[in-house]
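Rest of the complex left out; these chains stay put.
A, B and C are the chain letters, set down in written order, and residue numbers restart from 1 in every chain.
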Amino acid sequence: MRILIVNVNTTASITEAIARQAQAVAAPGTEIVGLTPYFGADSVEGNFESYLAAIAVMDRVLAYDQPYDAVIQAGYGEHGREGLQELLDVPVVDITEAGASTAMFLGHAYSVVTTLDRTVPLIEDRLKLAGLYQRCASVRASGLAVLELEEDPQRAVDAIVRQAERAVQDDKAEVICLGCGGMAGLDEQIRQRTGVPVVDGVTAAVTIAESLVRLGLSTSKVRTYAKPRPKQIIGWPGHLRR
Amino acid sequence: MRILIVNVNTTASITEAIARQAQAVAAPGTEIVGLTPYFGADSVEGNFESYLAAIAVMDRVLAYDQPYDAVIQAGYGEHGREGLQELLDVPVVDITEAGASTAMFLGHAYSVVTTLDRTVPLIEDRLKLAGLYQRCASVRASGLAVLELEEDPQRAVDAIVRQAERAVQDDKAEVICLGCGGMAGLDEQIRQRTGVPVVDGVTAAVTIAESLVRLGLSTSKVRTYAKPRPKQIIGWPGHLRR
Amino acid sequence: MRILIVNVNTTASITEAIARQAQAVAAPGTEIVGLTPYFGADSVEGNFESYLAAIAVMDRVLAYDQPYDAVIQAGYGEHGREGLQELLDVPVVDITEAGASTAMFLGHAYSVVTTLDRTVPLIEDRLKLAGLYQRCASVRASGLAVLELEEDPQRAVDAIVRQAERAVQDDKAEVICLGCGGMAGLDEQIRQRTGVPVVDGVTAAVTIAESLVRLGLSTSKVRTYAKPRPKQIIGWPGHLRR
C-alpha cells in the first residue's frame, strides 16, 4: 500500500520529518511518500497562505504520476481537504480530523495545542465544520511559529507542555492533540511530562488511511464530493487543468 | 467611493451582469468595478473549483492597481473571503453572508435557493461558519447549473419559484435568498410570484459595503485577519507573490 | 427618505443624542426623526421596564401621523421589535441586531459592552433569538447605569474601554459593539484606545434601514409578522387600539 502525505508548507525539511514520522508507525508493507508543494509559503499560518496551500496540495497530488492508495493532507486547520476528495477516488485524510477523531476514543474532552494564536480560529472552524468540536475543551497557542518548532525542538516542547498543562488543569482536557504537522515526533516527550495521552495527527492519519484502504472504503461520490463536472478551466499554469 | 465586485467564475458575461445589477442599486457617487479572475473555471460548482476561485479572486484583486474602498466576493457559498480579509485593509463582503444577514431583518426564517444539489452543502457550511445558519429554514437546489441560468432566464425563474414555494410551504421560510451570483436581477419576478421578500446577495452586498465605508469601519486586524506574516512564497506565477 | 428612530427611554435628551448621531451618518436626503415614548421609565434597565418600553415604542410610532419609510428601535437588548414588525409595513431595525450583524462583517468574533450587569442576560437572550449569538465572544457590563453615561461621558469611555480590552484579551473578541443606545457617539474614542473596530448600533441601524428601503425590501407578512388579526382590544388609553 502506498500513501501520499502532502505537506502544506514548501519547506522540504518539514516534509521529510513528517514522512519519517509517518513511516515509523506505518504497517509492514505500507510505503509513505512525502510530497512538498511546488508553490506556496514556506510555512502556513493564516487564511491566505492556507488557501494557497489548498490549491498547491491538489496540484502536487495531481502531478504525482505513480499509483497510490490514499492521501494525507498534513496541515493542521488548513483549507482544502474537500477539494482533494472531489478530485480523487482514493480516501483522503486530514490530520486535524485524524487527530481529533482519535483523541475522542481516549478521553472525555481533548485540547489542541498549536503554534501562533492567529491560527486558533482556523483550527476551531475546521473542527466545527468537521463535526468534531463538541468535545474540544480548547485550542491553545504555544506562541511559536511553525519554523521555530524545527529550530529549537526543546523550546517547542516546553512551550507546548505549558499550554497542555493549562488545558488539562483549566479547560478539563483529558487528551492533547498536537496542532501542527511540524510537531510530529514530539508526542512522547509531551506525554511523559503531562501524564495524558498525546495524539500526533500525522501518525493518527496514517493508521486511519491504512484502515480505510484495508476496509475497502473511500469517499462517497453521490453528492458533496462527486467528481467535478467537465469545465473549461483557463489560465492555470499547474497540474489542476485536468 | 469605488467598490470592486469580483466574480468567482471566469465567464465575463456573468461579471457584467453582476456589475450592472450592483451599479443599479449603488448610491450616487458609488462606482462599481466588476472584475473577472484571470484563471479558474467558467462556472464554480464544487469544492475544487471554489478553492481555485478563492485564490483567483485574491490574485485578481491584488492585480487591480487603482484605489478602491471595498471588495465584494460575488460567489454564493464559496471559499476565500477570509484570505481577502487578511490581505486587504478595506472591508470585504461575501454575497452569501450579505444575503443571509439582510434576510434576517425581514422574516423569522429564510431559505436559500441555489443551482445544483452538489453546492447545497457548501452553502450550508459557509452559513454555519458565518454564524448565520440558525434561522436558515433550508437550502434548496433548483437543479440548474450556473451557466444554464443565463441561457434561459425564464426557465431559471420557474425552477427557482418552484423551490421557493416549497421553502415557504414546507420549510416555513418567510424570505428567499437567491443562492447564486448569476441569479442577479431575478429577484423582482420571484418576489411577485411567491409573495415573500426576495434577497439578491449581490445588491445586498453593495449596500453593506457602502455602509461599512460610510461608517468608517473595516476588518479587525488584531487576530484572525491580521496581515499575513512576511513569508517566502515560491513558485506562484500570479499576483499573490506579494 | 424618512426614518423614525424611537428611544426606549422617556428621557428626551437621550433621544436627541441618538437622533443627532443617526443624522450624522445618514445619506443625503435621509431625514431622521427622533421619537420619545409618551410613557415608561426614564431609563430601561431590566425586563419590566423593557416590556413597558416595547408597548410604549409601538404606541409612539402609531401616534406619529406623517409618512415614513423605516423604523429603528433604539434600545439594546430590549423587547418589542417583533410587535412593530407585525404592526408596520415598513422595515423595522433593532439596534442590537444591527450592531451584531455589522460586527460580524468585521471580525471573527465580537463582544458587546453594555451598562449594568443585570442587562447582560437580556442582551444575550435577544442575540440568541436573533440567531446572531454564535460569534459573540461575550457580553460585558461596564457597571454604569444608562443615565450615568450622559452625566460623565469620560468616565463612561474609561469604563467601556476597560471591559473592551478584557473582551479582546480574554474573550478573543476582534470587534466591540456598544451595548446601549445612550453610548451613541463614543465609538471613535473607544476605537482609538482599543485598536479594534467599534460598532455603534444606532449608526449601523441607520445604514441598514436605508439599505432595506433602497432595495425595496420590507418585513415578510406570510407568517410570524403577518398583520394582527382583527380583535377587540379594550381598555387601552393610548394609540394601540387600532
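One rule holds for everything that comes next: contacts are C-beta pairs under 8 Å (C-beta built on N, C-alpha and C of every residue); 3 or more make two chains touch, one makes a residue touch a chain.
Keep in mind it's a predicted model, so treat the numbers as computed, not measured.
What's in place is 3 chains of the same protein, and the file's complete complex has 6 copies in all.
Everything below uses one rule, namely that only the chains that are shown with their structure count from here on.
The most distant chain from chain A is C, comparing centres defined as mean Cα coordinates. Between chain A and chain C the centroid-to-centroid distance comes to 44 Å (mean Cα coordinates, whole Å).
Chain A and chain B have CA centres that are 29 Å apart. Contact of a single residue of chain B with at least two other chains is seen at positions 223-225.
Interface of chain B with chain C (complex): residues 25, 27, 91, 93, 97, 101-102, 104-108, 130-135, 168, 172, 174-175, 195-197, 199, 203-204, 207-208, 210-212, 214-215, 217-220, 222-225. Interface residues of chain B, counted against chain A in their complex, comprise 10, 37-43, 45-52, 54-55, 58, 79-80, 82-83, 85-87, 117-118, 121-122, 125, 128-129, 145, 223-226, 228-229, 231-237, 240.
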